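For chain A:
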Amino acid sequence: MSRIVFLEERCKGCGLCVAACPVHILRPSGRFNRHGYELMEMAGTCTGCASCAIMCPDVAIRVFRSVKPRENAA
Partner candidate 1 sequence: MSTEQRILIKGNEAVAFGAVDAGLRCYFGYPITPQNEIPEALSTLLPERGGQFVQAESEVAAVNMLLGAAACGVPSMTSSSGCGLSLMQEGISYMAGSHIPGVLVNMQRGGPGLGDIGPSQGDYFQAVKGGGHGDHRNLVLAPATAQECYDCMFRALALAFKYANPVLVLGDAIVGQIKEPVRRVPPADAVSEKTLAALAAPWRMEGYGKRGPDAQPRLLKSVYLAEGALAERNRLLAQKYAAMQAECAWECTDVEDATLVVVAFGSVARIARSTIRRLRAEGVRVGLFRPLTLFPFPAEALLALLPGRRFLVMEQNLGQMVEDVRLALFGQPGVTPATVQWHGIMPGLFVNADDLREPMLQALKEAF
Partner candidate 2 sequence: MPTQNLEEQLRPAAGEKLVFDTNPVLSERLTHYCPGCHHGIAHRLVGETLHELGVASRTILVASVGCATFTYDYFSVDGLEAPHGRACAVATGVRRARPEAVVFTYQGDGDMAAIGMAESLHAANRGEKITSIFINNTVYGMTGGQMAPTTLLGQKTTTTRDGRCMEREGGPIHLAEIMAGLDGVAFAARCALDSVQHVREAKKAMRTAFEVQIEGLGYGFLELLSGCPTNWHMDPVAASKRIAEAMIPVFPLGVFKNKRTEQSSQSGKVHHA
């Protein structure tokens, strides 16, 4: 399964990632970072498309994509 990592202290809680996700698995988490911004969270199966990261103005998202076994072996 692919996954994303939020760099929580970079997040400004703008929610552009939530709107960008084509499979609608991102949502506000109810948790806040030190700056007082609400963090987002992932709930569902990530496709690793990186749409959220592309729209993030604060480069606060890293995307890990699961690779096919034969690529992995190479």
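The candidates were selected such that all candidates are chains of the complex that A comes from, given by their letters.
Throughout what follows, a residue touches a chain if its C-beta (ideal position, glycine included) is under 8 Å from a C-beta of that chain, and two chains touch if they have at least 3 such contacts; residues count from 1.
Small disclaimer: the values here were computed from a predicted structure and weren't measured.
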Which of 1 or 2 touches chain A - same complex, any copy: 2
Sites on chain A touched by candidate 2 in the complex: 2-3, 5, 7-10, 12-16, 18-20, 31-34, 37, 48, 50-51, 53-59, 61-67, 69, 72
